[in-house]
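Remarks on the structure that follows.
All protein chains but one are shown in place.
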Amino acid sequence: MEAEPMIIAPHNIEQLREEFPLLHQKVNGSPLIYLDNAATTQKPLYVIESITNYYTGYNANIHRGVHHLANLATDAFEKARNKVKRFISASTDSEIIFTSGTTDAINLVAQTFGKSTLQKGDEILLSVMEHHSNIVPWQMVAESTGAKIRVIPITSSGEWDLSALDTLIGERTRIVAVNHVSNALGTINPVKILIDKAHIAGAKVLIDGAQAIAHIPVHVGYLDCDFYCFSGHKMYGPTGTGVLYGKKELLEMMPPYRGGGEMIETVSFENTTFNRLPHKFEAGTPNIEGVIALGAAIEFIEQLGWEWMNEQEELLLQAATEMLHSIEGVKIYGTSKHKVPVVSFLAEGIHPYDLGTLLDKQGIAVRTGHHCTQPLWDWYKISGTLRASFSVYNNLEEIGIFKQALLKAISLLK
Amino acid sequence: MEAEPMIIAPHNIEQLREEFPLLHQKVNGSPLIYLDNAATTQKPLYVIESITNYYTGYNANIHRGVHHLANLATDAFEKARNKVKRFISASTDSEIIFTSGTTDAINLVAQTFGKSTLQKGDEILLSVMEHHSNIVPWQMVAESTGAKIRVIPITSSGEWDLSALDTLIGERTRIVAVNHVSNALGTINPVKILIDKAHIAGAKVLIDGAQAIAHIPVHVGYLDCDFYCFSGHKMYGPTGTGVLYGKKELLEMMPPYRGGGEMIETVSFENTTFNRLPHKFEAGTPNIEGVIALGAAIEFIEQLGWEWMNEQEELLLQAATEMLHSIEGVKIYGTSKHKVPVVSFLAEGIHPYDLGTLLDKQGIAVRTGHHCTQPLWDWYKISGTLRASFSVYNNLEEIGIFKQALLKAISLLK
Amino acid sequence: MKMGIEEKQQEVIDEFGVFSDWMQKYEYIIELGKELPLIDEKYKTDDHLIRGCQSRVWLNAAMDESGVILFTADSDAIITKGLIALVIRVLSGEKPTDIVGADLHFVKDIGLQEHLSPTRSNGLASMIKQMKIYALAMGRLPA
Partner (left out) sequence: MKMGIEEKQQEVIDEFGVFSDWMQKYEYIIELGKELPLIDEKYKTDDHLIRGCQSRVWLNAAMDESGVILFTADSDAIITKGLIALVIRVLSGEKPTDIVGADLHFVKDIGLQEHLSPTRSNGLASMIKQMKIYALAMGRLPA
């Protein structure tokens, strides 16, 4: 098996689609066209089978078990941690904390690092285009510590207004928390510049990588970010999984988050001592199945390879963008040169909900609404958009059908 | 399908075992005998297939989606909530909060209800036999609020010493947090008596039901507990899932726990408002797959029925107890009349690790060590035990083989 | 003679009976959405907004001298508005007790049950719930 790797991710769209059983169905009488990948991706057989294999072969609770199944499960779980480490180029496995998702990971940092270091008047810097999951945790910790939130503005093309940085980052800036890629606009943000500036000012930086992790190579060592968070379900992996990467020296000094089994060294009613990293932050039985399947998802992505994926996704993005431009009255939100294959748009005079409903009637799944970025839409003075988001298994034919469906829906609604 | 229900849980052990593919394997050359069910149960095909069906049929991110798959997934997710509600007889779906496990659920209550109500000098009442997951979260909130922890002692048979209650529950008692069933001893605790006493004193009660939920019918309405917590993976369901039941009026007044998508109503940098129950406590994308599979596990248990399950489990408990009593030098810890099928024991002069290792060599999976209840073993003045824990798919033949294996291991180690 | 809730539902079902595909149905709903008499602007406030919907829905209820409830509503999404128009047509002008007890089977019968899923965030289910709450409250007022 090691010698001749199984082909789990063929470099051919039609063959690749065969690996995703869900895609082959009709919705409301038409073949499904799934363009809601930024909400969650579909799962390849390789990932689904890793779950079945676990439950039919070696399901057991992990760590501290002396029996065979417990050892198999523990080894698989820790191997998955090692795969994550390699995938994002962290320096040690101890820097990889498994969480239930990006939201959980950000809350962990806000409630431990944030709560223990922020003081009244300190500043947390976010951007206008953050997801609610990277806003509300900071609002909560700001409220309890007296810290203030400042916000990086954007330009009309949906990019950070970097000219504002010098007045926004100052000596009171303690934490900068921004997304790597915007889920609402698709913009790939220049996080490296921000990280370096923040570090010069003495602030720590958390990157919300929920939307980056399936689309661009992430190298936490190069980025030099202090924390990096993402979810398994947006990268061909299962729901209920997530990762918090943190620099070891920060994780070491942070107080624990959840208390319970696994994260302790010894417990007595008088005195409890905590376990080493990464276990210190992993209280209770983890999502063993999910973590193992997340490891499988990483293997899947690695086999596809960034080069091939990026090529496909660039084609899709260009085609979708041109297609939308060709329809009168359609406006795209988010027109940065650096984007993942996400297009957010509105058709003049038409409510996104109406358009989304009529697309669904034609088998096309897009997302409508605020996409959990209300402050961004407040800035644009709209209440939301339609968002079509693509994955490697989408193809140009689907974009053609999407166009016809859009035209039909718009003509019905006009 | 509604008319003639599929048989997913036959009332015949051999047929039932066919539903659990993992059981049919050899370990170290001998047929696997899995007696580590208190750590995690194995999963029936019905549960495993519910996961496969989800990922191959209707995987999508839930709530707020206008498209077909999102509606299917949302419906299935919310149906699972309704199944949980029915299963534990809560009064409304809003009282069912999905978490990543028991540990997560207890931390949620400690950090919201606990943190917002405890004051310096207030008391939290636990028992000696609590799992670390029901100790450490309270130690953490005690430390940050100045509350004190008091502890219900036990008798040598492993039961609460109820005579101590009147001096332990007083006007400073705010929270009582105890397990329904001890994972280390198997004792079914008389929680109803404690709940009523606590309520008279004005305290709120959290029941850690991690070990009860797969073995005894739980009726939160009858118990009148304020919170009830359990994990999916200990009840034939998947890892990464758990439930917090809370009385609606308490959940309403509690501050939110994690911030993020889903748990908000509106977000702006100036003012964020929170969503209604149960969503207020479910930030971010939940473990959709896991929750749906937890619903399947509940159907599985309901089809087995408590009567049949309890009969089987009682047989297993009696046989295992007699078997251990018949071996010289073996001592059982936890000898209450009211027990689930769990036996914790030591063989004189033999370290549990040694015995566990030699049992594993013979295909028998038991757990050894402190089982995350160090304070309990401190009380017994030992450092841990071997624990054999049974499920409905275990049979008497396995107990016979277990005996022979034990005798062989003991003779090797003497 | 005035039609009751049941007759009005039947009328809607008959009207939809002539459509052979989703497009015709939606064209009609969209038409209805365009026709819906707008709610008085003064009711388009947060008080009258129905929570948890993707499209915004405002609803107002008033009781006339004869003891029946008159509903007016609006939405910023036209499909939602069309669906609302159907519900209003069926429930508006009825007595509180009839509204509270009504079983709105027509939504399912015309093949739009997907819009009634309580987890669907289009507001139709929430609006019907709100209408029944109004009816319940108004039924208790002295006529």
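To keep things simple, chains are lettered A, B and C as they appear, and every chain counts its residues starting from 1.
Going forward, a residue touches a chain if its C-beta (ideal position, glycine included) is under 8 Å from a C-beta of that chain, and two chains touch if they have at least 3 such contacts.
Quick caveat: nothing in here was measured; it's all calculated off a predicted structure.
Peer 1: Among the chains present, which touch the one that was left out?
Peer 2: The chain that is not shown is in contact with A, B.
Peer 1: Decide which residue listed in B:T74, B:T239, B:T368 or B:S389 touches the omitted chain of the complex.
Peer 2: Within the whole complex, the residue contacting the unshown chain is B:T368.
Peer 1: Out of A:E143, A:D196, A:E252 or A:E265, which residue would touch the omitted chain in the full complex?
Peer 2: That would be A:E265, which touches the missing chain.
Peer 1: Which listed residue (A:N28, A:N53, A:N71 or A:S89) would be found touching the missing chain in the intact complex?
Peer 2: If we include the chain that is not displayed, A:N71 is the one touching it.
Peer 1: Out of A:H63, A:K331 or A:K408, point to the residue that touches the absent chain in the complete complex.
Peer 2: For the chain that is not drawn, the touching residue is A:H63.
Peer 1: Consider the whole complex, including the chain that is not shown, and state which of B:Y222, B:W306 or B:Y353 touches that chain.
Peer 2: If we include the chain that is not displayed, B:Y353 is the one touching it.
Peer 1: Kindly note down the residues of chain A that lie in touch with the hidden chain.
Peer 2: 62-66, 71, 74-75, 77-78, 265, 276
Peer 1: Across the whole complex, list the residues on chain B that are touched by the chain not included here.
Peer 2: 28, 351-354, 357-358, 361, 368-369, 408, 412-413
Note that only the chains that are shown with their structure count from here on.
Peer 1: Among all chains, whose Cα centre is located farthest from the one for chain A?
Peer 2: Measuring from the centre of chain A, the most distant chain centre belongs to C.
Peer 1: Determine which of the two chain pairs, A-C or B-C, is joined by the larger number of C-beta pairs in contact.
Peer 2: Of A-C and B-C, more C-beta pairs in contact link A-C.
Peer 1: What is the distance in Å between the mean C-alpha positions of chain A and chain B?
Peer 2: Centre-to-centre distance between chain A and chain B: 31 Å.
Peer 1: Quick check: what residues of chain C touch more than one other chain, meaning two or more?
Peer 2: Residue numbers touching two or more other chains: 54, 122.
Peer 1: Where in chain A do residues touch two or more of the other chains?
Peer 2: Within chain A, residues 28, 353, 357, 368-369 contact more than one other chain.
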